[in-house]
Every structure is written in structure tokens, then in C-alpha cells.
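One protein chain omitted, others in place.
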Amino acid sequence: MDFELSARSKDCLQRLGAFMDEHVYPNEQRYREERDAGDRWAEPALIAELQKKARAAGLWNLFLPESTRGAGLTNLEYAPLCEVMGRVVWSAEVFNCAAPDTGNMETLERYGTPEQKRQWLEPLLEGTIRSAFAMTEPRVASSDATNIESSIVRDGGSYVINGRKWWTSGAGSARCRLFIFMGKTDPGAPAHRQQSMILVPRETPGITILRHLPVFGYDDAPHGHMEIEFRDVRVPAANLLLGEGRGFEIAQGRLGPGRIHHAMRLIGVAERALEKMCRRVKARTAFGRPVAEQSVTLERIAESRIRIDQARLLVYKAAWLMDTVGNKAARADIAMIKIAAADTACQVTDWAIQAHGAAGLCEDFELASAYAHARSIRLADGPDEVHRNQIGRLELAKHP
Amino acid sequence: MDFELSARSKDCLQRLGAFMDEHVYPNEQRYREERDAGDRWAEPALIAELQKKARAAGLWNLFLPESTRGAGLTNLEYAPLCEVMGRVVWSAEVFNCAAPDTGNMETLERYGTPEQKRQWLEPLLEGTIRSAFAMTEPRVASSDATNIESSIVRDGGSYVINGRKWWTSGAGSARCRLFIFMGKTDPGAPAHRQQSMILVPRETPGITILRHLPVFGYDDAPHGHMEIEFRDVRVPAANLLLGEGRGFEIAQGRLGPGRIHHAMRLIGVAERALEKMCRRVKARTAFGRPVAEQSVTLERIAESRIRIDQARLLVYKAAWLMDTVGNKAARADIAMIKIAAADTACQVTDWAIQAHGAAGLCEDFELASAYAHARSIRLADGPDEVHRNQIGRLELAKHP
Amino acid sequence: MDFELSARSKDCLQRLGAFMDEHVYPNEQRYREERDAGDRWAEPALIAELQKKARAAGLWNLFLPESTRGAGLTNLEYAPLCEVMGRVVWSAEVFNCAAPDTGNMETLERYGTPEQKRQWLEPLLEGTIRSAFAMTEPRVASSDATNIESSIVRDGGSYVINGRKWWTSGAGSARCRLFIFMGKTDPGAPAHRQQSMILVPRETPGITILRHLPVFGYDDAPHGHMEIEFRDVRVPAANLLLGEGRGFEIAQGRLGPGRIHHAMRLIGVAERALEKMCRRVKARTAFGRPVAEQSVTLERIAESRIRIDQARLLVYKAAWLMDTVGNKAARADIAMIKIAAADTACQVTDWAIQAHGAAGLCEDFELASAYAHARSIRLADGPDEVHRNQIGRLELAKHP
Partner (left out) sequence: MDFELSARSKDCLQRLGAFMDEHVYPNEQRYREERDAGDRWAEPALIAELQKKARAAGLWNLFLPESTRGAGLTNLEYAPLCEVMGRVVWSAEVFNCAAPDTGNMETLERYGTPEQKRQWLEPLLEGTIRSAFAMTEPRVASSDATNIESSIVRDGGSYVINGRKWWTSGAGSARCRLFIFMGKTDPGAPAHRQQSMILVPRETPGITILRHLPVFGYDDAPHGHMEIEFRDVRVPAANLLLGEGRGFEIAQGRLGPGRIHHAMRLIGVAERALEKMCRRVKARTAFGRPVAEQSVTLERIAESRIRIDQARLLVYKAAWLMDTVGNKAARADIAMIKIAAADTACQVTDWAIQAHGAAGLCEDFELASAYAHARSIRLADGPDEVHRNQIGRLELAKHP
């Protein structure tokens, strides 16, 4: 056992950290101003500017293990980079490592035809377009994929798509050009063979963005979570991914790496909140004593450190398992990190808010929005309860 | 001991409930639409419309115990009405029972001169104007009143006010006409004799509203929490409340009833969230079973019921103590209810969010905003930590 | 609403408190010494001595509402007395108010024939004998009464009893003379008509006490929890309570008051632990500061006060409901107090242990045993989970 990062990972981490110090942290204020100044759904000019610099610095498409198109990092090697990007909510895009594009690129890389890759994977890897993943539906508990109601019906050389999706993250971006859409091709098939996934260009007629869905009052612009109607949306049959009835299989396959990314970004969120808490309590005095000297403050800082370090190690371990024994064998671990990381980030940001007094509630320290984001992950990809059920069943199965 | 409400309280409660059923719940959607349609800081027309009806129904100024100007209810009798109003965030204003006006009216009633009452208390009781309370400051831990930096300096027949305030709730309203302002008249006096309170008309020159402060992304319009600069703001000396150096005393005096109101409204928030959770879990099925049948769901509902009922009783007891032995003897209880009610409302709304899946995060069920509001109360009026410290010290003092 | 105790209750409380001060607290050490010196299962001589004094002081059989045999107190009036007795684990017996005798006496009073009362209720009320309640079985989840396996079979003028019971509390006492036994008379009847209860004299042939069951290492002598075999135990048919198939009904009927007693005693446990914690932290210094000055200490004391006060009010409310609308209408409340009181007592005693350092683990402050007792109540009378399920279902039923 060895807790040292690989040389390759350390090198990337060092260069990424330097880039953050030079280009990202000093621009946090500018990002906010640009975003709030003009069209909230257009990307601040800062992003394109920094993307150019990141690419020049060799910090581009760092994800995508087992592929020549990425940086050649394993999941474990990539994980600490994700943590760093998690420290500034918009920074992953600078390195073309933002969700849901990463998951969509992985899906295309793994399951796409050469033509699908040429048409969609390449511009995504170039960062010239963005994409979204249309799975969750408003009318059913979508964590149970068998509940999905949207339909994908073959009609000659096309598929015709109907359904209502929501929480389609990233669909708000003016640069979004592609949906990966999940629906049922055969509602009469066995439960996990009913679903398929298909590529739907954003401009296809019949797609209506009904509204954006705020998270605790935040619109998360220019990314955004959208409710979308697909009415008689017709795409070429060649847009189907992998084959009819294989949607559930693809959904399972894309799960693992995305969880690592989400979880590590949340570790970054928690670390940053802890830093802010430390700085704040050192700067404030109440009732004659520095707040940093209060033992209740020290306890929360200590608990934050304990939880963060534990959660990070758990994610590293899951990444290592994915790299060595594969997603399927690691499925309990992949479920566990979602719960642990979100729980940790929620608790640490909540304590950080409390340490900042009322200033923690507004965006002067970007803590309330960090909490909202962390809280949303307890529901994203299925509520924690579904994952705990699965983990519990896998544990019970060890004792036949 | 007797847990039955008084006849007077029950009668009011019955009439209030009927009014809510007839005029408030059916208009929740309309309120949102009106608020979001035009100037967010103007009140929706609905409010004035319902205020007229409420007044006609004898549901007006229900607070204000020990005064002929109110409804003649004790704190304990008024408490359950507050809970009902807490169920719809904007409804208290319909009955002219909204914070911070209630606290300001109580302050004027208790400490104002006849002229101050004529000029400000009367229009407030009429509901023709609104008011705000300018106490918290951005640069210091304001829960410790000795930290306050704003100054109120006598200059001939006037006082000249300087300082920066924030989280001045209600200052966003287009109808806000009055600030009750806390500052130091004598920084050299003993710690709790330095502060004074003074009445500052909204239009006085030198007042600049710098920005509104969102709570978790919500602007809480048209109420709003504002950051305000007071620069050389000059008001007549007669605007001082009670006398120089008595600001801390007034602050203490106004605390009690406000805490009861806040706490009971939070009980209402929690009850409504629990209702929504119950309805949701009955309507949803996942993995072949109604979510309502899951024992984890039942556990959360049960814990919610236990916590809510306990917190409500604690608030009732504090109100009863205020009515029978006074604020000072009840000060530990008044501190306790703030903590218990906010904690309960946070936990129950969080569970309700989780039960709604992603729908809990946006405003379709108004749960995320309810959480944000409950969360903010853990900081309003001083962070919970300050109150727990006080409660702890009072407890230790019982064992000399 | 009124939180003042009735004059009768206050008078009893005052006299009980005086008795505790004069006779109980000063004898805690003596009790331990007597118990540990001789036969652990014989009662320390102190008990009989104090019982005489208590009776002389009119502090005898204070429970038993709605009966001329008791003190004529309602459940609500009796509740605060229970809290006081809970402060010293053995003190309830001094006033002939100890479980399970109280529950057994109530059962006999409510459901017994005149002859059953003469034979068993009278000596129990005199305190000349003690009793036990044999319900829980080792082989099944006994919280679900339909799982009960013991049999009660009619054979001529007798019933023949077979079964294995455990956690039969009080069966360890040398003075125990009676078991109230639950078993099935008709396993083929509808689920809640299969069970019956029957009176079994301790000396009946066929009863073997197999072992005593410790709770966290405590034998709880001379009370004790026993595992008992009943093999072909033959008692007169007249010993049956109420009638065949009515065991479940009796079990339900005896539930309410016992819960109030248990819960209020736990409040007493928690109050005493909090007192000990306060005294301890005032007496100790670490790293240059009194432990009482640490904010983490103050927070725990404050939280203890908040939780205790809330739990007490919840129990009072449940008692009031039992007195005014009856056990059935109050069944959710009766379930709630078991959870809330045990939870509170566990948390407060745990914090008190921590505040005492290693001294909290041994019996110098009787805190670890207090924790063990409180912890056991989370399982007694059915695990909390069963009660939360019931509370949850009752809540859901409000939203049809």
C-alpha cells in the first residue's frame, strides 16, 4: 500500500495548481461580474480566454482513461485533479473537464460508432460545443430506470422521440449542441432491455426548453438545469447508441467515472469551505475572545478535517478499484463515494456558513451556493436512499 | 396543567384557518406570478386586496399583548396563530403581523413617546407603511452588541448618524418608510450603556441602499435584506428612543415576543413540509413499492412528528412564561426556542426535499426556499452558538 | 393552556422532594453497600426501612389513576413524581411505584376478577410481594405479538403453560411471587385474538429460572432480568385474565401509563446526569481553563437543557391526552414519548460520561449504568423502529 500519487499525477497536479493560482483564483470576481452583466446563458468571455491558456499549458481533456484521446491518466491519477477543479465551480470547463460533457464524451468514446465519434466526440473534445444528458423525468421516480416513460419509436430510417425531461444540466448553455437522450424502444421487453439511448442534435425540430430549474434559488447559469419537451422529434436511425435495448447497459457503464469526478469535486468544495472557515474564525472576535479560540470552533474544524480526509481516501480507493478490477466489481464503492462525499461537503459548508454569520448566507463567500450544489448531489444520479439500499443489499449478499 | 387553547385563542385560530383556506392557500400561485411579473420590490396587488378582507374578518394586528391597540391576545394565545401564518411565507403581512414591523410596533408601543407613536406607530398599525430594523453590521460580530461601530452623535437639536448596516430585512419594500437604527451615542460609557436607538425616516438624506443580500439565492422580494450606508444622516433629537445609552435595554426588551413569532412560524414551516412529504411519498412508487411503505420514510415522518410536537410545546411554554413571569425570567427559554424551532424546521424541510427528489430543489414545492429561510434563522438575531453559550451559562449558574 | 401543576400534584411533588432529600439521596451509598455486601438478589434492608417511612409520609401507591386504591392522581399529576423517582434508580420501590409491579397492579385493577384482586392486587399494593411480566421470547421478534410461541392450553379445570420467556424483569427479586404470562390459547384464531394472559404463581412446579440477563454488564440486582422456562406449568383456569383471546387487548390497555412512567423516569435520569455534568465541569481545569468555560461544554449543557425540556413537555402532553381523550386517541403520543425520552436520556448521559472522563465509565458517578438503562429502553416494549413505523403510519393516515 502506498499513498503517494504517481509521478504523472503529481506533475499534472502541480501544473494545474499553478494554473489555478495564476489564472483562476484571481479571476473569480471577474467571472461573477461577466456572468451577471450580460446574457446569463452566454459564457463569460473569460472562459474561452482561459481555455486557450489551459490548452497551451497541456491541461486539456485530462479525463478519459484508457483512450488515446485523453491525457492518458487513470481514474486514480485524474481524481486529485478533479478535487482542485472543484474548488472553483466554473473551473473544470477551462480544462474541458466539465460535466456532463465528460460523461457524454466517455459514452461516445466507449459506445459510439466511428461516425458518431467524428460528428460529436471530436468537437466536444475540441471544446467547440457542449452537450447534455436527458434522462430524468418529472412524472416518475427516475432513479428506477424502469419507470422511464419517454419513447423512442422506430419509423423507417428514423427514430421518433417523445417525452418530457427535466434537470437536464448544461442544456442552458448557449453552446449546447447535443442531447444524449434515454427512452424506451420496447416497453414490452424485460425490465432492463426496454431502454435505449440516442443522440439528438439540439436544433432538431420538436424540442422546446420549457423553463430553467433553480437549485435553492440559484439558476446555475450559464450551465443551468432545464425542463424540456420532446415532441415528435425525429432523428436518423444511425443516431442510436450501441443498439436497441442497451440503454440501461450504457447508463451503468457511464456511471463510474462520473461519480469519481462528482465526488472529488465535492472534496474540493469541502476543502475550500474549510479554508474559508479557518480564515474567518481567525479574523473575528466575539465576547472578548477570537472565535478561533472557541472549542466549538476547533471541534468543527477538526471534524471537517477528519471527514474530508476520510472521504477523499474512499474516493481514491474506488478509483483504484475501477482501474484495477473494473466498474462492476467496484459498484458498491462507487455508490458509497457519492453518499460520503456529498454528506461531507454538506456538513463542512454548513459549518462554514455558520462561522461566517449572516455573510455565509449571501454570495460574498460563495458558501450558500456551495451548500446548494453539494445538497443537490444527494439527489443527483438517484437519491442517496437508493444507493444505500444497493450498498446494503450487496453487503447482505456477503453473508448467504 | 392544561394543553387546551383558551377560548379566545381557539376562536381566532378557527377564523384564521378558515381565512387561510378561503383566501390564502388558493392564491399561492397568484402571489408568485404577481411577484415575478412586475417590479419584484413592489408588493403584489394581492396583499392589499387580502388585507382588506382580513381586516373585515377581524384578523388584524393580532399580536401586541398588553395593549389596547392589538387584539388583546397574550403571547401564548397568539402563538398558534403565528404557526398558521408561518405555513405561507407571505401571509403574515395579510394580517399586519409580519416581521420586522411587529417588533418595531412593539418597540414603539413600549418605549415610544406619544408623538413618536402618533407619527409612526399609527400608520404601521394601519398597515399603510412598513419599517425595518437596522442593527447588524458587516464588519463586526454583531451578536455581541458591544462590537457595534455605527455612531449617533448629538449636534444641536439633531443627531447625526453614520454607519454601515446590512441584513436590514424589509428595507427592500417599496412601502418601507422607517428605520429603527442602533448605534453608539457614547463609546466611552460602560459596555451596555454605549448604545442608543433612534427613529430614522427612510427618505432622510444620506441613506443609500447599496445592494440586496440574497439568502441561498433567494432575494426574498419584495421584503428583502439590504446593505445600507448611513452617511451624515441627520434626524431631530426627538427621534431618539427612551434616552441615550438605553439601546441595549430596548434590544433586550424587544427580543422575547419576536422570538415566539419566529419560532412559531418555523413550526408552521415544518408542519407544512411534513404534509408535503406525506402527500409525496403516498404518490410515488420506486422499485416496485410505494415510497410511503419504506421504513426509512416512515422513520423520517415519525421523527418529524416527534420533533415538531416537542418544539411547539417548548415555544408554548416560553410564551406562557413570558406572559406569567416576564421576559427576563424566561430568557433561557426564549433562547432555547430559537435553536429548537430552527433546528426542527431545517431537518424536516431537508427530509421533505429528499422525499421530493430533484423536485425538492426547485420551487415547484417551495421546499428549498423554506429550508433557506429556516437555515437563515440559525444566524438571525445572533448565531445559535451565542444562544447556546448563554443557555449553558444560565444552567451552570443553578449549581453554584 | 397552562403549564402550572395542579395543587394536588405540587403538594405531592413538594413532599416527595423533601423525602428524597432527607431519606433517599443521603442513602445512595448505603444502598450500594448493602446490595453488594450480601445476597445480591435479596433486597437491601434499606428498602423496607424507607418504605415504612414513605407510607407514614403518605407517599405510597401514588400511581393508579381512576381508582380508589391509589393516590387519586391523574396520569398528568403523577408524571412529575415519576421524574423525581427516576433520579435514583431504586427509589420508586420505596414508594411502591416500581415497574413492573405498577403495570401489573394496573392490569389487575382494570381486568382482574374480585378474587384475582384479593389474592394478588392487595399484597402488591401492600408491597408485601412483587411480580413480573413474562411476555418477551428469545426465539422470535416479540414486538410483533403475533410471533409469540408460548402456549396456554386448557385441560379440564386448569391451563397448562409451556414456553420460554426472557427479559422477564423483576423476576430476580427474592420477593417476586407472581408472573403475568402471555401466550397463545388459540393459534388458529385471527392474529390478535390468539393471545391470552394468565396469572402464574412463582412457586408453581415447572418454572425454571435459567439465568439472569445482564444489561451492558449490569445484573440490575436485586431486580434482574431473567430467562425462564415454563414446562407443563399447570394453574387453575380461574387464573386467566379477562378471557381467552383477550391478551392482545390487555397488552394494549396496560401500555399507556407504563410508558408515561418509563419516560418520566428517564427525564429524571437525564436531569440528574445534567446536574452531575454541570458540577463536574465547574470542578475541573484542563490546559489552563476551567472545563466549564469551554464553548463545547456550554453547547452540550444547552442542548441537554433544550432536549430535556422538550421531552418532558411531550410526556406531559401525552399524559394529559390519556387523561382527557384516552389511550387509544393518544396512541401516537404514547409511542412518541418512548422514543423521545430514551433518546434524550441516552444523549445527555453520554455527554455526562464524556465530561467525567474515565470516571464516567465506572460507577463512581453511576453514569454508565444510567446510560445502559436508558439504552435498554430503546429496545424495551418493542424497539424504537417498531414505534416509529406506527407513528409514521398514523401520520400518513391524516392525508388520505
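Going by the order they are written in, the chains are A, B and C; count residues from 1 in each one.
The definition used in the following text is that contacts are C-beta pairs under 8 Å (C-beta built on N, C-alpha and C of every residue); 3 or more make two chains touch, one makes a residue touch a chain.
Just so it is clear, the model here is predicted, and its values are computed rather than measured.
Within the full complex, the residue among C:Ser6, C:Ser67, C:Thr113 or C:Ser143 touching the omitted chain is C:Ser143. Note on the undisplayed chain: of the listed residues C:Pro26, C:Gly58, C:Pro187 or C:Pro214, the one touching it is C:Pro214.
Residues 294-297, 299 of chain B touch the missing chain (whole complex, contact as defined above).
By the touch rule set out above, chain A reaches the unshown chain at residues 1-6, 9, 76, 274-275, 278-279, 281-282, 292, 295, 297-306, 309-311, 313-314, 316-317, 320-321, 332-333, 336, 339-340, 385, 387-393, 395-396, 398-399. Against the chain not shown here, chain C presents residues 136, 138, 141-144, 147, 166-167, 213-219, 284-287, 291, 294, 296, 353-354, 357-363, 368-369, 371-372, 375-376, 378-380, 383-386, 389.
Quick note on the criterion: only the chains that are shown with their structure count from here on.
Where the sister copies chain A and chain C meet, the same residue numbers recur on both sides for over half of the interface positions. One simple way to say how far apart two chains are is to compare their mean CA positions; for chain B and chain C this gives 43 Å.
Averaging C-alpha coordinates per chain places the centre of chain A 53 Å away from that of chain C. Counting partner chains per residue, chain B has residues 385, 389 touching two or more of them.
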